[in-house]
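I have a structure I would like to understand better, so I am pasting it below and will then ask my questions one at a time.
What follows is an incomplete set of chains from the complex, kept in their original frame.
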Amino acid sequence: MVVGDISTGTDVLVIGAGPGGYVAAIRAGQLDLDVTLVEKDAYGGTCLNYGCIPSKAMITASDLAHEAGHAEEMGIYADPEVEMDEMVGWKDGVVDQLTGGVEKLAKANGVELMEGRAEFAGEDKARIVHGGEGQGSETVEFEHAIVSTGSRPIEVPGFDFGDDPVLDSRQALALDEVPESLVIVGAGYIGMELAGVFAKLGTDVTVVEMLDSVLPGYEDDLARPVKKKAEELGIDFHFGEAASGWEESGGGITVRTENEDGEVSEFGAEKVLVAVGREPVTDTLELDNAGVETDEDGFIPTDDRARTNVEHIHAIGDVTGEPMLAHVASKEGQVAAEVIAGEPSALDYQAVPAAVFTDPEIGTVGMTEAEAEEQGFEPAVGEFPFNASGRALTTGHAEGFVRIVADEPSGFLLGAQIVGPEASELIAEMGLAIEMGATLEDVAATIHTHPTLSEAVMEAAENALGHAIHTLNR
Amino acid sequence: AEEVSTGEGRVFAAPSARRVARELGVDIAAVEGTGPSGRVTEQDVRQAAESGGEASGDATDEAPAEAEAPTGEVGATREQDAQPTTATAGATGGPAPE
């Protein structure tokens, strides 16, 4: 690597190689643009290295260990032992395989890779500060830039991620021993996914949450089966409690929380995981130099072509705000690249699916019944409970239900909410149905394989139409 | 065709039809749908473009309207609108798996 300040040029400079940035770069490369992708840490970003992938790997592995030890009902007797360092090592192997793949694919699509931290030096140039001591920096001039610098966990005052017993999700996914006990601050999806992992590995888990339920933002009846299962796993919940500090005590720590009335509670544990939300990584970008505006929380507002207020600078992914999801980042990345290449591309999707990989899983797409009403539709709603699904019963996981929301007069699908086995996969069919402008009848009339969980989707549509076979119709 | 549902002027059309609308500079919200329940098909969009007047400057500002030639005809018996909704006479069962 060259030391000192040299200067190069590119059609498209992509800053940050998460699922937003690397997809944008690959797509730009496919469209024959000259593209440079700069990353300061690791290809694949939060998602592949510290988020989606590691968490899902640990969820599968902890599930298997737990299930095998709790299948006496099926005549299976086992007492699995878990070597945490090996489990984490396996997870790291999965991550390496995927991040290596990203690097290869970027190169194969003609993307120029650059290591370093980018900051804007003007409307059409950026300085790339290289990592190591004395590695210097270089300046890249660009026609277009795509900002995809992602997000990082919010720190709660009093809980410094630099202190050993205080963990963020990334650190929690890299422990080499199963903690005996853990306080988790925040019952959002990250907190709840990790609560499940550790409870299944044998940790004594306490969750404290400022609001009054698990998975705030999800409908009550979707969150309920998740809370119920978590309680069966021995997870202890305390709602209406804001974490206010911690201190060492004995071999471990004591976490202090405060409720609305100022009453203080204390929870002892070996470690504390803070998962209360994520904030954009925009502070070190020198956005001012390029004239790019942010909102009061630091997020970058964009239009339906993923453009910032500066026409030739796009922003995508977590840095643009909710929904902060990998697949949204990737879609925005694809659109940004296509728009730059002059294609008539736009963020015109009808619905964004989302999944929570708790036990049971949650999958949602489009509108809830209440949202449909607010927007002036007359919703027709159909449900199917998994305990009436043959396939669900044969897997031993029959909690939860599929709910489907449509516009009654026209039959057009508007949304679906699923809690139960494989909800994250089942939601895919509903997403396609909504994008296609499918009606309840279309879904109900489509033959679904027996015995599968996806039959539940068809049955929910039939239920909304008033002629379900395997449930009584409302 | 019936009215498209009224909720906030939402348009029910497949992604491919929506892309063609952008490509041809057609305001898809103003296209009358001939699909089931008034769903807007790609054919509807192309027809609207041909009959003109639907172009909205906004949708075309940077979209080179070099549409691929309308593919129009589709192989054999398949039509985009031949969804299960049209449960009338005719076709026998689809190709059965082995």
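Letters A and B mark the chains in the order given here, with residues in each chain numbered from 1 onward.
To be clear about the criterion, a residue touches a chain if its C-beta (ideal position, glycine included) is under 8 Å from a C-beta of that chain, and two chains touch if they have at least 3 such contacts.
All values reported here derive from a predicted model rather than from experimental measurement.
Chain composition of the whole complex (per this structure file, using the shown labels): A x2, B x1.
Here, only the chains that are shown with their structure count from here on.
Here the CA centre of subunit A is 33 Å from the CA centre of subunit B.
Here subunit A touches subunit B in the complex through residues 339, 342-346, 348-350, 372, 375-377, 407, 409-412, 414, 435-439, 441-442, 445-446, going by the rule given at the top. Contacts from subunit B toward subunit A in the complex involve residues 2, 4-8, 10, 12-15, 18-19, 22-23, 35-40, 59-60, 62-65, 83-85, 87.
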